[in-house]
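So, subunit A:
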Amino acid sequence: MPQFQFDSLGDFLSMGGDAFFVWGAYAFFAVSMIWHIIQPGMQRRKVIRLVRARMQRDQQ
Partner candidate 1 sequence: MNLSGSRQTLGTGASLAATLQRELLIILRSPGDIVNPLMFYVIAVSLFPLGGQADAEWLSGIAAGVIWVTALLAVMLSMESLFRSDYEDGSLEQLLLSPQPLYFHLLVKVLGHWLLTGLPLVLLTPVLAMMLALPGEAYWPLLLGLLLGTPTLNLIGAIGMALTVGLKRSGVLLAVLVLPLSIPVLVFGSGMVQTTLNGLPYTGLAAVLGALLVMTVSLAPLAIGAALRISVN
Partner candidate 2 sequence: MWQWLYRLGSPKLFYDMTTGFLPWLTIVTYFLLIVGLVWGLGFVPPDYQMGDNFRIAYIHIPMSVGAMGIYAMMACMAAMHMIWNIKLADLVARSCAALGATYCALSLVTGSLWGKPTWGTYWIWDARLTSMLILLFVFIAIMALRSAYDSENSGSKAASVLTLVGVVNLPIIHYSVVWWNTLHQGDSILGVSSQSANPPEVWSPAFFVGLGLIGFFFQALIRRTRNEILLHERRSQWVQQLLTSKQLQE
């Protein structure tokens, strides 16, 4: 099992001096992934609401 490369959490966060770039890249990555997790869910609720409203309108 490969062992943890960094002495402390602080060292891990500093990422060998390039913290801004590594964590910046992963931040963009995380934001996009979260967006692509939330967005389909919101879209689904919007679609269901839209179709149900249409069904009511058709029934009258």
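Criterion applied: all candidates are chains of the complex that A comes from, given by their letters.
The definition used in the following text is that contacts are C-beta pairs under 8 Å (C-beta built on N, C-alpha and C of every residue); 3 or more make two chains touch, one makes a residue touch a chain; residues count from 1.
Since we're looking at a predicted model, the values are computed, not measured.
Asks: Since the rest of 1 or 2 are in the complex but keep clear of subunit A, which one touches it?
Replies: So the candidate in touch with subunit A would be 2.
Asks: For the complex, which residues does subunit A have touching candidate 2?
Replies: That would be residues 2-6, 12, 15-18, 21-22, 24-26, 28-29, 32-33, 35-37, 40-41, 43-45, 47-48, 50-52, 54-55 of subunit A.
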